[in-house]
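After the structure tokens below, expect a handful of questions from me.
For this view, one protein chain was removed and the others were kept in their places.
Read from first to last, the chains carry the letters A and B; within each, the first residue is number 1.
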Amino acid sequence: MAIKINPEKCTLCSICVNTCPFGALELKEDKIVVNDRCTLCGACQEACPSEAITLEETQKTAVSSEHKGVWVFAEQRDGKVKSVSLELLAKARELAAGLKTEVCAVCFGHGVQDLQQLITHGADKVFLVDSPDLSSNPEDYLTAQLSNLIQQYKPEIVLAGATALGRSFIPRVAAKVSCGLTADCTGLEIDIEKRQLLQTRPTFGGNIMATIICPSSRPQMATVRPRTFKKNAPDGGRQGQIIKLDFNKEGITAHSQLLKFVEDVSEKVKLDEADVIVAGGRGVGKTENFQLIAELAAALGAALGSSRPPVDEGWLPYSHQVGQTGKTVAPKLYIACGISGAVQHLAGMQTADTIVAINSDPSAPIFDIATYGLVGDLFKIVPLLTQQLKRE
Amino acid sequence: MQYFLTDEQKTIKELARKLAEERILPVRAHLDEAEEFPWPIIKDMADSDLFRVFVPAEYEGLGGGCLELSLVVEELSRVCSGVAISYAATALGSYTLMDFGSEELKRKFLPDIAAGKKLCAFALTESTAGSDASGIRTTAEKVEGGYLLNGTKQFITNGGEAELYTIIALTDKSKGPRGASAFMVEKGTPGFTFGKKEKKMGIRASATCELVFQNCLIPEGNIIGRPGMGFIMAMKLLDKSRPGVGAQALGIAQGALEAAYEYTSQRIQFGQAIINQPVVQSMLADMSIQVEAARALIYAAARYADSGAKDITESSAAAKVFASDVAMRVTTDAVQLCGGAGYMKDYPLEKMMRDAKITQIYEGSNQVLRSAVAAELRKRKAKS
Partner (left out) sequence: MNIVVCLKQVPGTTEVKINPETNTLIRQGIKNIINPFDSYALEEGVRLKEKFGGKVTAISMGPAQAVDMLKETISLGADEAVLLSDRAFAGADTWATAYTLAGAVRKMGQIDLIICGRQSTDGDTAQVGPEMAEMLGAAFTAYVCQIEEISAGQMRVKRMMDEGYEIIQSTLPAVITVTKEINIPRLPSLRGVMKSKSAKIPIWTLQDMGLDPKKVGLNGSFTRVVKIFTPQHDKKAEMIHGEPEIQVTCLLGKLREGGLA
């Protein structure tokens, strides 16, 4: 597997050198040399005007056609199914329609409430493994159990929420069943002809989007951030079956056990569930000034958010951070105060329905995605806004 | 400009800059405002081996000279000279021990100094002895079991925070300056207390304090060098340390130049960045030229001192005088270029201007040092 450059066709025009996203091609004396940064992405092949570059790909074993069905890992916490799982069921329906296959939800827990909602939100089948051993999501058990089911039932696609739990144990499943996994997808589409899942995700802190496929392995696995997709309205008329499977912990080594859980109560309104978020950025200047932002949030009954700089500076705890390395949110209203709008931040909030940007710099990128833009001094505008809201 | 620093010198300079930017920059305004001694940063400097730079290798140091010390002080001062001086004063407070102390005394203290576990201070100045060091009144009387110290030292950098103090005191009042000796005194010695901590115009992160000795008995072995050598050692010490004060001034000027450049490139007036105005460019150019000239002189004076030369009084004085005058001018111009913003505490420039002033005053006021340079000039003329 390698990039081949035909010296007879190559004119040393160096277009490929400039095209390579990874700086892997160099012009050395009278030839183009490929260094070890090459990821065989093929960009140079497309760019070469002389068709001198070929990408020789060894054929992998064809994908077996016995893999069928789109699975969603239905994550529960304290017996309640997480919203992200319902969002994924909506997307799974769409993918399954293209592939003409079924949607299955896989749920591990104990006494999980309202499993019917998995069906009304899109599942044709629900695989339920119910055991007291599974109630607190022990990852060793989840890894083993999900891997076993995948090996037994051979789904074509497996989706899971990119929650702390999902991001922690789904990669272990991928390692165990030897298949590709794409993290934090923001877009999922199907190439129906090749039955390939086109997985689009942000990379380089959200500055670049990459579309990724798994050409040779099944299932195709992906994790998706909460609130990336919208869930369907429940359809009470949908039919589906709940299949109960036994949990057999023999043969599973439990390396870890949960001793204690301490709920984080520092946030009054949880960011990722909030309908309204008021967030501050570097422009807020210092810890004390966040009081202004917090007052506006209180007046709106909103959650308090932050871009990365205030968290890095220690003005606010990490739990308030919105963006690529923080939380992804999709509120009805997002008010960004003194946030310039670095792509990393936008990645976490741009799906908000209405975005208000308050910034002193009229060329701040936040205005490119905002619904309403106010150029001005946040220290004047924000307190006025709070005042007017309180007066009503 | 290329100063042909060795790889090791470059490493020292780079690390000092990294420490200054990562650890000092975020807190410098706070330290200045609160007049807070920067203990966490001292710990970082210790962990990074910066205190080893000026200590000989046989006492767990890295064996650097004046130049290496100056490189560190320059880089720390570029961000905050208040923090830098707490570091530099430790070198000042330990040089006499290193150069003249007994092997036993060196073994006892230098490894801890190199590890940054103990800060030092040097105490010569008294209320009656500033530029005229012969006016000191503190005495060290030889008694059974050691020396008995009495007197008060004034304006002592690192006073109260340092563990080790090099004290110049009279062992023989009748001999005047020839009757002074140097002693190592440990914090906590009975009879040794601290007076008030001074409130200062600049370098406010540093501690400046009175040292009070009341029948303070110190062991006989704590004398540095021979009795009566105190003044000679102190003068040699100051000749050696002045390039370091110059480096402090240089760092301040460099920091101010950079801050002024950044501000003038971003400040839009009349539809363009003010750096596009020829009058602004002219000021920046003058500032840059002066900073570079100061650097060249300091590095040259430091290298000359490190060469083992004895006649370093003039070169060291020149480097200190020139660089400190540059620091004062450059910081004043930098504030001017930044206008109202430069005058406000939200920007670092007013602090740099306040910090710069002391470099013209301490370790020999620029007036006294100019006299010294003039004296050397006359000596040369007389010889030729």
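One rule holds for everything that comes next: contacts are C-beta pairs under 8 Å (C-beta built on N, C-alpha and C of every residue); 3 or more make two chains touch, one makes a residue touch a chain.
None of the values given here were measured: they were computed from a predicted structure.
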Listed residues A:C10, A:A43 or A:M349, member touching the removed chain: A:A43
Candidates A:L95, A:V129 or A:A183 - the one touching the absent chain: A:A183
Listed residues B:V53, B:L257 or B:L369, member touching the removed chain: B:V53
Residues in chain B touching the chain absent from view: 7-8, 11-12, 15, 18-19, 22-23, 44, 47-50, 52-53, 62
Chain not shown, touching residues in chain A: 1, 18-23, 35-41, 43, 47, 58, 77, 139-140, 143, 163-165, 167-172, 174-176, 178-184, 198, 202-217, 253, 255-265, 272, 276, 300, 318, 324-325, 332-333, 342-344, 346-347, 350, 354-357, 365, 367-377, 380-381, 384-385, 388-389
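Criterion: only the chains that are shown with their structure count from here on.
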Where chain A and chain B are represented by their mean Cα positions, the distance between them in whole Å: 54
